[in-house]
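Okay, handing you the structure first.
Here the complex is missing a single protein chain, while all its other protein chains stay put.
Let's look at chain A:
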Amino acid sequence: MANHELSLAQPRPATGPDLAIVAGVQLGGAALLGAFLLGEKTAVVVALLAVMGAIFALLQLRPGLEERIVSAFRAQRRPALALGVGIVLAYPFFMQGSSYALHLLVIALLYSVLALALNFQLGSANIPNFATGASYGIGAYTSALLALNFGVSFWLTLPVAAVVATIFGFLLGFPSMRTRESYLALVTIAFGIVVHQLLNNFSWTGGPNGLVGIPAPTIFGHSFAQPIEVLGFRLPSQANFYYLSAALVALSILSAKRLHDSRVGLAWNALRADPLAARCQGIDVVWYKMLAFGVDAFLAAFAGTIYAFYVSYISPDNFTFLVSVTIMTMVIVGGMDNTLGVILGAFLLTLLPEKLRIFADYRLLFVGVIVILFLILRPQGLFPQRPRHYGGPQ
């Protein structure tokens, strides 16, 4: 039957080399990230960046290598997933108790969620949305206000904030009925600025001072402000939020994958390639655009809620236009419509400014230079979009 022809008739390669490739890539990546996080000397940081650049240059020069790695991961889906989860769970134990490294990881994970959220729009559907930072802020403020004024628990504010932000997302999607491309981008910029100004000027949002003293979440009697103690190991309190953000990233990856490999993801891709042709295939362009706004806001609000409870203090300046631009850069540098690429972009752009603090006032200049160098190396983003696979082994 047709089914057989769909699953590409390749002879199955031996599992040994595949497993070695998967383990090598994952452990190597984790080690590289760890060295980067803990590296204190600027020379070390620059050397690590050079190593990373060399790896991507190699991938660019030898496309076969990339294909080989991808096919190894595809063949060994389950072991790769198990090892990945294992690495993520064990990672804080290798951070030598450094709360700073864990803090960076939490922020990078939250930005990964935001970048994945925006990827639904920018990557899948080519909608330039400069308001992800605003949705992030709406999520953070909604949950913080609920917790401070009504004592609502963190776990309940998560979905509520997401729903509120989604409603705002849909509202923002309304103008997309009438505006396109650059004009739509202007509308989203305006929305972001309006949200920022409102948060800054309302008295019930605390004005420019923001909201202070957001209580730490608790689960089964364990407060997230407490360190974790397991088997004689003691992890700083940031580890609580590390695991929580990692879980959210996992949820985002799952959603991204499911949506990408569905009729909805295809409709978004059609919209990206040619909106007029998409309409003529029966795709309701306005509805799918609004849907992308809604999904983006939903995930961004989750990240906002975790952020608010993590730092326990939020102000309008955490959710400026610049935040939205940063998220957009993460998606473009990482690779449009590629989950892994977007996450890598988020990590890169969160960690670089922190690690280049030695350059003081010039650090953003250096971040910019590095981003441009990476884009020259990989013009389609660090990991570009890949064609879909149907009927392969699931």
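One rule holds in what follows: contacts are C-beta pairs under 8 Å (C-beta built on N, C-alpha and C of every residue); 3 or more make two chains touch, one makes a residue touch a chain; residues count from 1.
By our rule, contacts and distances are computed from a predicted model.
**Q** Leaving aside the chains on screen, match the unshown one to its UniProt name from "ABC transporter ATP-binding protein", "AhpC/TSA family protein", "Cytochrome c-type biogenesis protein" or "Homoserine O-succinyltransferase".
**A** Options "ABC transporter ATP-binding protein", "AhpC/TSA family protein", "Cytochrome c-type biogenesis protein" or "Homoserine O-succinyltransferase" narrow down to "ABC transporter ATP-binding protein" for the missing chain.
**Q** Check each of A:Val295, A:Ala308 or A:Leu349 against the chain that is not shown and name the one that touches it.
**A** Spelled out, the listed residue whose C-beta touches the missing chain is A:Val295.
**Q** Per the definition of touch given earlier, which of A:Ala43, A:Leu61, A:Leu231 or A:Leu276 contacts the omitted chain?
**A** A:Leu276
**Q** Specify the residue from the set A:Lys41, A:Arg78 or A:Arg263 that touches the hidden chain.
**A** Result: among the candidates, A:Arg263 touches the missing chain.
**Q** Of A:Phe150, A:Trp204, A:Phe220 or A:Tyr390, which sits in contact with the chain we cannot see?
**A** Hidden-chain contact among the options goes to A:Tyr390.
**Q** Just checking the interface: what residues of chain A touch the absent partner chain?
**A** Touch with the absent chain occurs at residues 2-3, 5-6, 8, 255, 258-259, 261-267, 269-270, 272-274, 276-285, 291, 295, 385, 387-388, 390-391, 394.
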